[in-house]
Each structure stands twice: as C-alpha cells, then as structure tokens.
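Certain chains of the assembly are absent from this excerpt, and the rest are unmoved.
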Amino acid sequence: MKTPIKDFLYGGDYNPDQWPQESWGEDIQVFKQAKINSATINVFSWAALSPAEGEYDFSKLDAIVDELSAADFKIIMGTSTAAMPAWLFKKYPEVGRVDYQGRRHVFGQRHNFCPTAPAYRRLAADLVDHLAARYADNPHIVAWHVNNEYGGTCYCEHCQQAFRGWLKDRYQTLDRLNAAWATSVWSHQIYHWDEIVVPNELGDAWGPEGSHTIVAGLSLDYLRFQSAMMQDEYRLEKTTIEAHDPQTPVFTNFHSTPNKLIDYQAWAKDQDVIAYDSYPAYDTPAYQPAFLYDLMRSLKHQPFLLMESTPSQVNWQPYSPLKRPGQMRATELQAVAHGADSVQFFQLKQARGGSEKFHGAVISHAQTTKTRAFNDLEKLGDDLEKLGPQLLGSTNQAKVALVFDWANYWALEYVAGITQDLDYCQLILDYYRQFYDRNVPVDVISVDDDFSQYDLVVAPYLYLVKPGLADRLTAYVKGGGHFLTTMMAGMVDENDNVYLGGYPGPLKELLGIWVEESDAFPPAQEVKVALGQQTTAGSLLADLIHPEGAEVVATYASEFYAGTAAVTKHQLGQGTAWYVGTRLAPAGLSALIDQVLAAAKVTGLTADQPGVEVTKRVQKDGQSYYFVLNLTNQSASLPKEFAQGYVDCLTNQAPAARLAPWAALVLKKTN
Amino acid sequence: MKTPIKDFLYGGDYNPDQWPQESWGEDIQVFKQAKINSATINVFSWAALSPAEGEYDFSKLDAIVDELSAADFKIIMGTSTAAMPAWLFKKYPEVGRVDYQGRRHVFGQRHNFCPTAPAYRRLAADLVDHLAARYADNPHIVAWHVNNEYGGTCYCEHCQQAFRGWLKDRYQTLDRLNAAWATSVWSHQIYHWDEIVVPNELGDAWGPEGSHTIVAGLSLDYLRFQSAMMQDEYRLEKTTIEAHDPQTPVFTNFHSTPNKLIDYQAWAKDQDVIAYDSYPAYDTPAYQPAFLYDLMRSLKHQPFLLMESTPSQVNWQPYSPLKRPGQMRATELQAVAHGADSVQFFQLKQARGGSEKFHGAVISHAQTTKTRAFNDLEKLGDDLEKLGPQLLGSTNQAKVALVFDWANYWALEYVAGITQDLDYCQLILDYYRQFYDRNVPVDVISVDDDFSQYDLVVAPYLYLVKPGLADRLTAYVKGGGHFLTTMMAGMVDENDNVYLGGYPGPLKELLGIWVEESDAFPPAQEVKVALGQQTTAGSLLADLIHPEGAEVVATYASEFYAGTAAVTKHQLGQGTAWYVGTRLAPAGLSALIDQVLAAAKVTGLTADQPGVEVTKRVQKDGQSYYFVLNLTNQSASLPKEFAQGYVDCLTNQAPAARLAPWAALVLKKTN
C-alpha cells in the first residue's frame, strides 16, 4: 500500500538545471508568492546526469533537491528516461525507433526509444536504480514520475522478434493464429513463427500509419503488443524504484485526447495514481476536456492529478491566442471539478532555448511578476489554498456510464467499411456532449468495468465485442439496467472477424433487432428521421433495421427505406436496450436522450441549463461542492437552483444572478 | 483455336476454402436458387496449396472442384499467383517489389510481386504447371483465370537489369537511345548501358509517382517496359497452362478506369477473351462505365466477360451507399448492353475476415436468403436465364470510333507543359459523353485499329503521334472518313520529342492549320467562343490557330485573340478533318458534335433523347435487342421510338410510357 499524496498540489515542471544556481532562490520566492507548493523535476536530465555509460554525476541534482527541500516544496521526481543522450544513440544505434516507413531514427527529439531494445532497457533501468537509491529517503519526494508521455510505435527487428514471442504466448499454435487473423484470405497463411512481419508501410499495411490494413488481426495485435511493451518498460522502471522505495506513489503522465496508441485502461492497474497532461486548443469545445477528465478519473475510479497545463499559451498548436481574463482560472478549476487533486503547469520557468521556449510559464522571459498572467496565477494560488483542504478526499459520483474502449478505437478507425469517416472519439463525444449539456455526471468506463453501479450504460459504436461482454450486458439489462448502443455495434469479435447470423451479432437478442444492411452517406448528405413530433436527420450511416422484439422509437422519413425503424427500444427483464441506427443530428439526439434518461430515471444536477457547466464533488462527510463554471467568453445566467441557499467557498458570498465571462464559482449550501 | 465459353455466365468469385466443407453444399443450393451457374475459384490460394517450396497439397481444391462439378457448375480456375505466401518472401526477399521511393517491400498485401524476379517467375510457373496438369481434363473448367488485376510498378535491381536489356533490344545503339531521350539536355548522355537507372524518386523523376519527369523518353520507356514485363509474366503462366490444356480459354481480369500502368491494347492479343472488373463509385456518372465497357469490347472487337462487380456495396471506396431498388439489376444489364456475355460478382459468399469482409456478396454475413439483395439477385437470375441464350453470339455495332491510347495517357499526364490540369481520361470522357447522350454507339479503339470501318474517328488530345499514324489518318479522311482532334494534337513523337515546323506537327496538312501558340487558363477562367448563333466558353487551353486551308467553324470572342479561329474544319478528299482548339463547355461541344455528326451522316439509335441510355446488340440472324436503361434515381420517359411495336424480352409486355427509377428493359420488335 502506497502513501497517498497528502496535499493538494499547486506547481509544475521546473528545470533549474537550465539556469544558474544563484537564481534558484529567487525563483522559489516568486513561486511562494503565488502559493505554489510543489515542483516536478528531473524529467529530461539523462545526459546531464550521465555523460557516458556508467558515469554519473548527481551533484547538481543534489543541490536542486536540497534547495527545494529546504523551501519545503513537495517534489515529484522524474526518471529522465524519455529523452536519450547523444552518446547512447552513438554507442547503441538500436535504441532509436524504426518508423512506419521502415527507417531507423537517430539522435534527436525525445520519446523515441524502442521499448524492447536491450540497451535502452538496461541503461534506463540503471539510471533509475541510481536515482531511486540516492533519493528514496527524501521525505519531500511525494511521487516518482516515470519517463514522460508514453506513445508512438516502433517497427524494428527487436520489436518484430518480441512480437513473435508475444503472439506465441497469445495463440500457442499457428492454427489458432491463422484462424484469428483469417489468413485464408489472400494467401496469408503463416507456417512458421518467423514468417510474421510487422505491419508497416512496407508490409501488410498500406497508406499512412493508422489507416486501413489488410490483416486486421495482425494490426490489432501489433497495437496491443506495442502498448504492452511500453507498459512493460514502465513497469521495469517502476519495480526498480520500488526496490528502493516501496512507499511513494509511482506514475507516468497520460496525455492527448486521449492517446490512441496506449491503452490507458490496461495501464491503470500499474499506476499508483492517474496523472494527465491537459492541453485543449483555442477552439476546443469545453465538453472535450470534461470528457477527458471524466475518463482519467474513471480509470481508477478515484481522483487524479492534473499533471500539466499551460498558465498562458502553448507554442506547438497551430494558433495559441491569449487566454482571456479569467479563462486560465476557470479552465484549471474545470479539471478540479471533474476530480483533479492538483493544478500543475508546464512550466514554472520559461526556457531561453529549445523547442518549447515560447510555451507559457509562471516565470516568463520578462522575469517579472508584474504581468497579467502572474497576477492571475497568484489569485488562483489563493483560491486553491482555501479549496484544496476542503476537497481532498472528495469524489465525483455518476449514475451514467459512457463506454470508451481502446480496442474499438483501433478497430473502428482501421476498418475498411462502407464509409471512411469513422472518427471514434468524435462519435463518442456526440453522446458525451448530451449528458454534459444537461449537467448529468458521467463516468467514462471500460468494457471491463462493473456496469451494475450505473442506471444507464451508453456504449456507442461498440463494433468489436469480445467474449463474455454480450452476456454481461444482457445480465445488466435484465437486472434493471438501461443500455444504449448504435450502428456498427456487435459486428466483430476481438480479432475483427465478423459474427455470422446477422448484425449486431451477439447483441441481437439483447437489442431485439436484426440489421440487414446499412446505407452510407457522403459528407453533407443525410436521411430524414421522424422522432416523436420532430423531423430530424441522420448522417454517416443508416442501418436498415428489422425489429425482432424491440419497439420502434424513430423511423426514417426519406429514402427507399422511409417508414422503417431508425431507433429502437427493447424491454428486457427489468431494463431496456436502445439501438440508434444512424448518426442523429444534435436536436434529434437530444430528444432521444431525454427519453432514455427518463426511462433510466436519471436527472442532471440542475434542471435549469443556461449553458453553464455544473459539477459536483462530494466529501466523505456528505458535503457537496458545486462547481459552477461559465466556460465561455460571454456572460451567462446562474442556474436557478443556486439562486438561494448557496455560498461561494472562495468568496464566502452568495452567487450573483449573472456570471461574468469565465466566471468560476465553487458553491456549497448555507447551513 | 480455343473452345469458346458456351453459356452466358452468372456467378462470381467463390472461396469455399475459407469455410467448412460441410457448408459448401448449402452454399451451392443457395446459388442455384438464384440461377447462378458458375464460380471462379482458387484466385488467392497459393499459400493454402503450397506450405513450402516444392510441397503441394491439392486435396481441398480437389474436393471443391468435385463438389462444383457434381453440381454442374461452370468453373473458372484461378492460378493463385497474385498473392505470394509468407514463406516465399522469407526465402526469396527479392520477389517483393521495390517502390518508387526505392524501398523493398516485404510480405503482406497482394499484387506485389516483381515481374522480373527469377524466384517469383520460377515458382509461379511451377504452381501453374501443377494446377494445369491436375485440372486440365475437367470439362467443367470453362476458362483459366491467370493471376489477378495486374498493375503497379517495380523499381528493383532485377528490373533495372532487365530494363537495360529491353532498351538494348529497342534501340540497338546508345546513339539511338541518346537521340530518343534527348540526353543532350542537362548533360544526360549515356555512354554505357549500365549507367541507365530506373526513373524513381531518387533518380531522374521528381515529385510523387506519375508526375512530371526530367527525361520523358526514359519514363515512357519504363512504362512500356513494365507493362511488357507484366505481360511477359502473364504469358509465362498462359503458355504453362496451354502445355497441358490448349483448348480452354485463358485470360486475366482487367480493371480500373482503366488501369494506367497496363497497356490493355497491347495485351489484348494474348487474352483469349477480355475480362473486366467493374466498380463504379456512388457518384460515377453512368457514361463512365459505358465508356469502359465499350473500351473492353473494342479491345478484341468481340463480347467480353464482366468478371467482377458487386451485388450490393463495395468496402474500399470512400463512401458506398446502398444500391437503390433496381439499381443493381440496371447497372449489371448496362454491362450486358455494351457487350458483356456474363454477369459475375465479387463475391459469392461474404468472408468473415480480411480486408474485404464488408464487400457485398450473394451470401451475406447474415447467411439468409431473406434479404432485399438476395431477392434482387434471384430476379436477375431469372432475367439472365431468359436473356442469355438469345444474346450469346450477338454483337454491338458502331460507326463512330473514339481513340484511347495508352502512350498518350502516359505522355500527356507526365508532360511539363503550360498547364498542370491534363487529365487524359476526363478529357476523353468529355467527348464520349456527347455520343452517349445521343445514344450513338461508339467503339473505343487504339491508334492501330482499322479506321476505315468507321464514319467518324474522334481522337482528342492526340499529343503523341507515332510514325505512320498521320499518313493513315490522312488516307482515311481522303477516302471519305471524318476525323476530329483537339488542342495538343501532333506535338510529339513516340519519345515525347517535339515535331518541328509548327504544331500540330505531322497533322498540319491533314487539319489545314498551324497553331502558333497556346494560352493556358487557371481553374475557373475561360475564354468566350462564338459558335454559330451561340456564345459558349473554352477553358484549360486555347490554341491560336492559323487556318491554312481549313475553314473556321468557331472563333474566340474574348482575349486579345478574339475573332481568330477556335474550331476549324478541313475538307480533304472525300472527308473532313476537324480541330477543336480549346476545351469547349458542354453546350458548345454539343453544338459542335451536332455539326460533326451531320457531316459524317451518323445518327443515334433514338431521335428522342429523354436522358435514357439506349444500346443495341444485334444477333447473327439480324434480330436487334434494344437495352433501354433508366440509370437514374428518378423516373423518365420512354423514348418515343419504342412507344409502339416493341415488346420486352423479359416480361413479354409492351413497354410503358414512363420508366421507373432504375428501370431496365430489353426490347425487340414485335413480329
């Protein structure tokens, strides 16, 4: 059992090694002025710590740790293994990845290690062993930060060898592998394990990375394998640390929207705490980070760390407008609202050089605290000082679960089907947004989670259904649960082989339908849909559905299949199972979700929904904290529920009826 | 002399090896229910038949052949050489192609053999030898299907060596090669044959494959060479078969719109019958498949086999909407109308896995005959059972020929000229459509065909004119023929070297004009053209023409060359030669084609043209079959000519005055 982090962390990545030692003290004074209490260090210092194989010099890192410890900072200690030194590439070229085009990469950039390369694994472990031995006993170190933002893929000879071994473990025999991969199509039978080649641009795949492949089973397995190899490298670092320090939490930072190449649900069990780097772009709708925070929180069903975010601008997106007054505070509090027990920035001090020198920081190039951005950071520091102790230990509670599944993410976007426009994340967000707009709390769960704790489970585009899942869903519905899925559901097994006997395969009985065929729509074309009194539209796909027990909720109102079912509802045992046969336009989807929520007897946190995000964290003593966030650049109304009887924890004042742009309140009931 | 196929074939690709043997009987029952009488097998079974070099196991194929033979199916036997086994790549890596980027490909996909690799040729021939020896005597085998959809290009060392030899045969001396390739430009002189390198992205070409090259002669010759090498590999398989079975027709299946990399006109002589795979996309205008069918029929001036098409959707185009009710039947009959003596599908049974598992099939994943698609297939089976015997032996007859020439296809799209917008197929289709809209039958011929059988020969964009062609065209016109060509005609010889003395080079006297220079138009810009009473427009290019004997048919009406000739007509001997100096807008082109047809005294099959396709096949006994097809999703009028005195061969009823969407009639005169 690990020692939990005891404090709400406010701080971020700090690279004092880029600066003269005499400036560190002044930096720390500035951080303290903003109530910053923590620093993540040593994320990219391998070459600084080790000028050659077997040689280490920790004197500068010692000084940094000493200075931060003396200032009573909570330290998150990086392992520095995400960027390899030049000498390592020079000595062991195989540590560099081979890319999708089959090209070995050389020294440069970062995040480019081959996870199976023996030299990388040996020397990374040696570095971590030295670090852990040296700093294991420092009580200011509250967590170990392994590597950085795992991702990407390697297609090298080492990986190919390891892949063959991994497949042998998975399938035992080539007969099973040939069956799983359907190799009788196009003469792909494998007779010896060493005939298997990685699915890159020169082999079985074609087009750019991530697009259509010939042997879907091969590609799916390679994605599984690479995610597993990365996780294995992570575990190597983690166990090396734990040999010296079994108490302090260890994690790596997750990232992206989310990262497609790392199955975070499979990784979660190896993370002592979930940490996430959040970088919405200027035009990202507010529900997308909300979705991602809900996903991160649900990975372990416990609060997570917001590990990186920017105090002002990023520098690697196409356009980074300034955050408007109040915007930084509101968006950081959005993460807290959804379960973050920290606010962390990249970076505490803006670098003079390197690729991210124009990325925002607490201390900017101007090196003065007299800036708009620093002023906002100070105010947020005050808020978090008040809020943190009240929130620590509180949780988010949801009666609706949205299923997000990496195997489906992979399979759906790789499939050569009747439309090329399958964007799994966007399709999932269509549904997430419906709950978000109603202030209905949502957990974003895996297919392996326990459904029974939810009143409603929504699993859009559940194309790949692995063994046992259909039975578990059926039991859930029969037991009173409510379940919704959509077109493409139930088509294939875990190797992307089709379930015969009619779509949606093993979900047919649960849903009470048979889908005979599906129409596909080019962009800007759609089919009319009659739903209650409303005529709405469907796009992307339109399933031609035969109800076999289900009742018809909506019908198509154009095309040759006008009058047939577009949406169905199947009463089964105590629950209902819904099927949505097309990509409903927002208005239509909204009307449908109203029906579904009514059936599941789920309501939002507010009945009044003026476009303001409302979230709730509940403390162990039952105290509820309502985050009321205006995440827009226009003023908005306070939801009526909060007009009386609530007080803002941060100002101790009753909330006003109008919310300024980017206003962010944390309300609790007055006693 | 080969034994012709005696029956109208209805069937398609069937892969029983992907399914349990006990299911085959049931499959055959379903096929018979739809009147399906043939199956193409063994197209991709190399690895199944041969687990290692020299080892063969035909037991499963024997069983398949036995079962189909017992059911009296006509079998088209594939050679399985289009997808190589994994063990072959492992043992002989050189069988994989080197791509335009210079990269050797490894095991995966299909259609990726190097046509000159000795190991591939030896082992492919050995497989075919075993197959032919084993099945030569089976009377149910009505044809051999060699390889599959030849295409693509290899740039490997073996090909480079073979290319040098091919060039030595073509040019005999380096002086001739240097002259043909104009190597004095940019210091490209070749002094030894082994200095010649393939024109890939690392060499003389630049940009992506298929774009502008430096030494046009090199690129043209490499295209000729690769097409010839593919054809040589095809001949290797064919002669191997013929050693065992000299009677049964042998072919490979042509494809695409059409395939750019294979000169089908050069191949036609080695095909015992032309076979074509037809996959129009959802937004393909109906005249495009018509053009392609006419091209296929004209390759040997005899009926062809529609070898592949989809009974419902494809899965590899961007969007595959469902075929609307009637659409499948009408579009399959379109192929028959233009000369197909078969309706064949890919595929008879939908695969569970692999890259095409969502491609439509006669037996779908639902594995029931109670589907809309199967119902339509049954109806078509009934129709073909009636129609086939009447049509076999009939031919299409045309008085208009449209010239399509692979050398021009290559040269025009590679040329670095004054516009980058040269799309040979689209430009040819501009003209084809004019005849199509008038229901004027057209043959799509090569420059080597006999012109004298036509009243009108249209050769748009005849940029590359090889020796002798100008004389043959001149003789044709003098003898009473009518000829039309367009801007870019006559500019270069077969090596893309310019004919000096003024454009259109060797066609100057024939056309009675000199083109001094050409204007080029960016997209959306055009020049006005006065044609008779009408003011129309020209785009893409506008030639500045000096009539030298020709009369002016249309003039430019804007730009500094307003008033000069845009279209000319030259009376020569008994015929006329027309020149169109710009890409006329459809209305202008239509008015011009009216004039040209009037001059050539050619009329369409109907005077009434309500947007319905009318085609005619004529039986040896003189009986005419009129295919009247409404290839749209709206209803249309029956052309007035058919209002009385005709009966539908399929229904034995007189046709109604209105045609439903996708209505397809086959009419003959009542006696």
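Letters A and B mark the chains as written, and numbering starts fresh at 1 in each.
Throughout what follows, contacts are C-beta pairs under 8 Å (C-beta built on N, C-alpha and C of every residue); 3 or more make two chains touch, one makes a residue touch a chain.
Being a predicted model, the structure only gives us computed values, none of them experimental.
Shown are 2 identical chains; the number of copies across the whole complex in this structure file is 3.
Following the convention adopted for this analysis, only the chains that are shown with their structure count from here on.
Against chain B, in their complex, chain A makes its touches with residues 101-102, 181-192, 194-197, 199, 202-206, 212-217, 415-421, 495-503, 514, 516-522, 544, 560. Interface of chain B with chain A (complex): residues 15, 17-18, 44-48, 51-52, 80, 83-87, 89-90, 103-110, 282-283, 312-313, 315-316, 318-322, 324-325, 350-358, 364-368, 371-373.
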